[in-house]
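To start, the structure itself, in structure tokens.
Only one protein chain is missing; all other protein chains are in place.
For reference, chains read A and B in written order, and residue numbers begin at 1 within each chain.
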Amino acid sequence: MNYVSTAVTPAISPFDHLGLTDVTAKLEDSILIVTLNRSRKLNGFSEKMSVDLVRVFQFGDQDDRVRVIVLTADPAAPAFCAGVDMEEVARGSSLLGRKEDSETEHRDPGGQVAMAIYNNRKITIVAVNGHASGAGLTALQLPFDFRFIWSGSKITMPFVRLGIAPESTSTYLLSRLIGEARAAAVLFSGAVMQPDSPVISNLYYQVLPNRTDVLPAALILARNISTNSSQTSISYSKGLLHHPGASIEEHHLLDSRAMKILGSGNDAAEGAKAFMQRRKPNFPDTLTKSLSPWYPWWKITDVRHPKSSKL
Amino acid sequence: MNYVSTAVTPAISPFDHLGLTDVTAKLEDSILIVTLNRSRKLNGFSEKMSVDLVRVFQFGDQDDRVRVIVLTADPAAPAFCAGVDMEEVARGSSLLGRKEDSETEHRDPGGQVAMAIYNNRKITIVAVNGHASGAGLTALQLPFDFRFIWSGSKITMPFVRLGIAPESTSTYLLSRLIGEARAAAVLFSGAVMQPDSPVISNLYYQVLPNRTDVLPAALILARNISTNSSQTSISYSKGLLHHPGASIEEHHLLDSRAMKILGSGNDAAEGAKAFMQRRKPNFPDTLTKSLSPWYPWWKITDVRHPKSSKL
Partner (left out) sequence: MNYVSTAVTPAISPFDHLGLTDVTAKLEDSILIVTLNRSRKLNGFSEKMSVDLVRVFQFGDQDDRVRVIVLTADPAAPAFCAGVDMEEVARGSSLLGRKEDSETEHRDPGGQVAMAIYNNRKITIVAVNGHASGAGLTALQLPFDFRFIWSGSKITMPFVRLGIAPESTSTYLLSRLIGEARAAAVLFSGAVMQPDSPVISNLYYQVLPNRTDVLPAALILARNISTNSSQTSISYSKGLLHHPGASIEEHHLLDSRAMKILGSGNDAAEGAKAFMQRRKPNFPDTLTKSLSPWYPWWKITDVRHPKSSKL
């Protein structure tokens, strides 16, 4: 059973240089499977977990072998992720801001993870096979392209009940994903919900009845996409969806240009041929070699603090 | 029965200086309950009602005793709000623009109300216990954080059938709240709907079978939030949701800063302590004393007309 083995397999060779401890990673065909590795701590979101996740998602973004990245946890763990590790916070970690940081110096680790996932040029899928609170519902769910979840998961964004800020760019993402009416209800009630609640259900691509069903269902989609999709087409599509023009006219200029670029690529030729021959495509283009210099066309704000050595 | 008494109680002492006539107000614990007071006129939206609503919501925004504001009507009234008072319009009120105003001078009273509610730093809840048309569905519903409604309510935005403009910033809010597909259907059909219509249902947090159930259900949520939530956390959360960064990176800078500020506050300390001790929190911070000078961080457009003495 896949979901058991992922939880116990140590990090294997291609990831050794990443120094992962709080997550594990393995590459199965073109699918990079990342598993939270702090089951005994309820998979609490730690500073090291955030560093590991940024590293492993950046690896997946840059390595041409990876077409889809799937995040999950051990389905036997007490939780998918119980939120920020409060013991670590009590010991003075940077999770909610270090004492010595100035107001503008703090960089939320959950937000760093969210950006590494949301900006990823590969397809990202999360398989939420347990309860999820705080960062477990923000950083570890919202920035993904697809969310699979166990129907019994208890999920909550408890920020207003803790006197802290909603983190991990959740106030940016949630409204875009499901609209501001639902986003406000989730954020301001701080309520514990289940995935079938109408307030949150639009977030999920598929809801599974058993914890052990979630990763296998996610992997079926992952394999389907990795086998049938063009990496260059995916990366342009994500760029267009996440960075639309300011008007329909400006967007028309963007997607016309993307079409012209991709339409001249090897993947489009192979896609048309496979379509005509009614067979599966075998897309040759890679992000390393085949992206146009125009990509990315949007301005990326540098989030590093000018006077800080951090991040 | 609460909903009856709210309708007949005259404005009490803390609100005397507000000169309310077309709404009444009372403060129950931390909950400011505002009731439309024109039942015999179908709670028609009058110029004075708009002034009263702006005043009472601004009072709620600024008074530290208020944590949640609930708007409702007498459940025995013929309507929750039948829209703009057409008799008053016929008498020349400013509701649809005074004759003597220039094109740029008019300030829609419904929009003034919508801004006072949407920009409120406290949680706002509306309990729609009757039919609602025009401003009764725009100004008096869309800008709220939570909407409760009676399942039998007939609701409509009849603007295209009256030859006028959709008002009260409804074209801004509706699309953000439930997406443009649904917003277009509501606005351009001008149809009379009920809350379970798939076109509009996403707008509502809870739908109640009886008119007299609506306010009590809203008050349960209001008490839960007022007892368990931090005022500073709520105000930052609303700011982040309503004023997101232009990109995920810019938003990361905003919510990192909000986290650093709130994480150093008394409410975060109390929130963590209460969480560890598994008890209800008792948040000490207030908006009057505890907001950082950084708040609000967004630019607020001055909507007053340069050559007009109005608003």
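In this section, a contact is a pair of C-beta atoms (placed from the backbone, for glycine too) under 8 Å apart; a residue touches a chain by one contact, two chains touch by 3 or more.
As the structure is a prediction and not an experimental result, all values here were calculated from the model.
Undergrad: From the list B:34, B:132 or B:173, which touches the chain that is not on show?
TA: If we include the chain that is not displayed, B:173 is the one touching it.
Undergrad: Of A:45, A:188 or A:236, which sits in contact with the chain we cannot see?
TA: Here the residue in touch with the unshown chain is A:236.
Undergrad: Touching the absent chain in the whole complex: find that residue among B:76, B:162, B:220 or B:276.
TA: Touching the chain that is not displayed is residue B:162.
Undergrad: So one chain is hidden, and I want to know which residue out of B:118, B:146, B:205 or B:283 touches that hidden chain in the complete assembly.
TA: Answering carefully, the residue with contact to the hidden chain is B:118.
Undergrad: Touching the missing chain, which residues of chain A?
TA: Chain A touches the chain not shown through residues 123, 145-147, 176-179, 201-203, 205, 221, 224-225, 228-230, 232-234, 236-238, 240-241, 244-245, 247-253, 255-272, 275-276, 281, 283, 285, 292, 294.
Undergrad: If the missing chain were put back, which residues of chain B would it touch?
TA: Within chain B, the residues that touch the unshown chain are 86, 89-90, 96-97, 99, 101, 103-108, 111-112, 114-115, 118-119, 159-175, 179-185, 187-190, 198-199, 242-243, 298-303.
The criterion applied here is as follows: only the chains that are shown with their structure count from here on.
Undergrad: Could you grab the centroid distance between chain A and chain B? Build each centroid from C-alpha atoms only and quote it in angstrom.
TA: 34
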